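All protein chains but one are shown in place.
To keep things simple, chains are lettered A and B as they appear, and every chain counts its residues starting from 1.
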Amino acid sequence: MTSTRNKFELYQTLYRTMAMIRAVEERLARSFMAGLIHGACHTYIGEEAIATGVCACLTEDDSIFSTHRGHGHALAKGVPPNKIIAELYGRETGISNGRGGSMHLFAPEIGLMGTSGIVGPCILQATGAGYSSKLMNTGAVGVAFFGDGAVGNGAFHEGLNLAAIFDLPVLFVCENNLYATEVPFSYASRNTNIASRASNYGIPGIQVDGNDVLAVQAASSEAISRARTGEGPTLIEAKTYRTRPHAEGMSPTGVYRSEKELEMWKTKDPIPRFRDVIISDRIMTEKDLDQIDADVRSVVDTADKEASASPWPDKKTVAKYVYKESK
Amino acid sequence: MNELTFTEATHQALSKAMAEDPTIFVVGEGIGARGGNFETTAGLYEKYGPLRLCDTPICERGFIGMCTGAAMTGTRPVVDFMFLDFILDGLGELINQTSKIQYMSSGRIRMPIVLRGCIGIGHSAATHHSGSYYPIFTHIPGFRVVLPSNPSDAKGLFTTSLQSDDPVLFLEHRELLNSRGHVPTEDYQIPFGKAAVARNGTDATIVALSIMVNRVLDIAEDLSLEGVSLEVIDPRTVAPLDVDTILNSVKKTGRLLIVDETFMPCGIGSEIAAHITEYGLDELDAPIKRLNGAHIPTPYSPVLEQAVIPNKNSITEAIKNLIAE
Partner (left out) sequence: MSYEIPMPRLGWNMEEGMLVQWMKKDGELVKQGEIVCVIEGDKATTEIESFESGVLKIPHDSPEIGQLVPVGTILGYILSENDIDSFQSNLQQKTQADQNNSPEQPEDSTQVDSVIDRPIGITNRKDTIASTTPRSKEEKQNISPRALRLAKEATIDWSSLQGSGKTGRIVEKDIQRAIDNRVNTKSCVTEPQLSSTENRRSVIAQRMVDSHQKSAPITLNTEVDVTTLSSFFTHSTQPSWYALMAKISALGLIKYPSMNASWQDGVVMNEGIHIGIAVDTPEGVVVPVIRDVPTISLQKMSQTAKQLIDLSKTGKLNFAKLEGGTFTLTNLGMYDIDAFTPMINLPQCAILGIGRVAPKPVVINESSASIGIRKLMTLSLTFDHRIVDGAPAARFLQEIKYLAENPDKVFQVNEISVKSN
């Protein structure tokens, strides 16, 4: 158990991170509608607890690999909001210098090894990070964030198998939000229990309420300890829901889910839930939390303004970095 | 200088590199205790153990992706495909991830991964074990593609590959593995993008790839007795491709033939022909010709297999036709 002080810091960090993700995503959704964002934008609203809970257990030396819905992971890993917003605005000051956009966010300095436009590779790359860690004995962990849509992909099978047979320090986090784009997971699989698949590979599979940040954090902490002590990989299935469309500009329900279901999940929103827990556990007051909210909004406002004012990338650099630049 | 086989030469380079750089590890099917189907890692497992000589299940996409992730996080994987055909399961990982990560991360993430495998037709290995496919990788920005034609070059180029921070496809023709040649004992690197003039001549320039270099050199020797003087160029790497050396040769001879075992459409020959036509049109005394293996999945029966590869007769005929143009 953490000490009271640690608990306070932990809860504050968890809350602030979730609030920050929410604020940034809401801002991006608005910017998208205003035509400021080019290409696709897949928001993480409703799923904040997962990125937050997992990343709270990681250091900068641990590597995370994410998917198209990666803003939350990037923010939770420590990328400042202005760098995310600037990136989506296509500016030079973005976290990928404007080269990547939403789906190719990179910050290797703090262990964000990429979000990706392809479903699946992050599982394999996180396995590879685990391999490096084991080979060089660094104690670092590789974490893959992916959705239910990746579970039917060969990469899931091959990656978990490889991580298992080599006992690699990897955490596989499946954010099961019930739909892959607009295909229900219940359609895409005869076995909708994702965590149960872990046993095929001989590794532990843990199911958690993905909208309960403390549960996510606890499960992650345990899995990461296992990984660091050489006991191998874990699969966590975090059950959650995205309350916005698959990608901005698409219908929130379309023909694939009902308003009723959407409204029901909104009541399970992880942020108000955690707010209640914090208040009832007397960790912080309502006022404290409001202050955090206001702070976060202010940070995001400033970030947005900065991003909007940032320069565009220099065309002349477009060919750089295809290969390692020679000195 | 000693005489080594192609495989022995690359083995020497690999052993040296692994001894000096603890972040290098080899991944593939049968490359551990077995020492590799083609003896590429013979004896190394006993020295370095399973973490550095990692035997994998049959999941090429999986271990390509895994090695991509490893290369991103500080180690230098060598993926040994045995038969390069097996790489095709992982094309998605290679093209969408491996080749692009340096660029997408603005150079903050390196991709020091070597992908090695045997290419080429021979001994009736048939269509799933006879591919070359290097034009595919040459086409994609981000890859280096290396095609050594002899043991000495193999050692130097492999050494360079193992030190590169770019993803390298190191492709060894299966029929060359047991070929012998003089190999310097000291360590050396051969830079990418520097073609070798394998033979000097004046009547025509023949650019040949991989095993075809050897075929062409034999024929050039024979034809020299008929008074035909051929200049033979071995590009050694096709990405990057040393077009300047080829152009300078065509300036001398005026005639160009490209001999390549793999398919003609969109091949390296097309690329070379386009460059030389663009930059050396007034040097040409005849149309540029290409001789390729037939655009056919590789058949099994020895008679059919033989019919799809450029052979002594067809290469000689192509050269003579070029001279007569």
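Rule of thumb we're sticking to: a residue touches a chain if its C-beta (ideal position, glycine included) is under 8 Å from a C-beta of that chain, and two chains touch if they have at least 3 such contacts.
These numbers come from a predicted model, not from an experiment.
Every shown chain touched by the omitted chain in the complete complex is listed here: B.
Within the complete assembly, B:292 is the residue of B:12, B:98 or B:292 that touches the hidden chain. Among the residues B:4, B:18, B:70 or B:125, only B:125 touches the chain that is left out of the figure. For chain B, the list of residues touching the undisplayed chain reads 122-123, 125, 178, 254, 263-265, 281-286, 292, 294-296, 302-303, 306-314, 317, 321, 324-325.
Quick note on the criterion: only the chains that are shown with their structure count from here on.
With each centre defined as the average position of its C-alpha atoms, the distance from chain A to chain B rounds to 41 Å.
Contact residues on chain A toward chain B in their complex (touch as defined above): 63, 65, 96-97, 99-100, 104, 106, 108-109, 113-114, 116-118, 120-121, 123-136, 138, 140, 142, 154-155, 157-159, 161-162, 165-166, 320-325. Chain B contributes residues 22-23, 25, 51-52, 54, 56-57, 59, 61-75, 77, 92-93, 96-97, 101-110, 141-142, 144, 164-166 to its touches with chain A in the complex.
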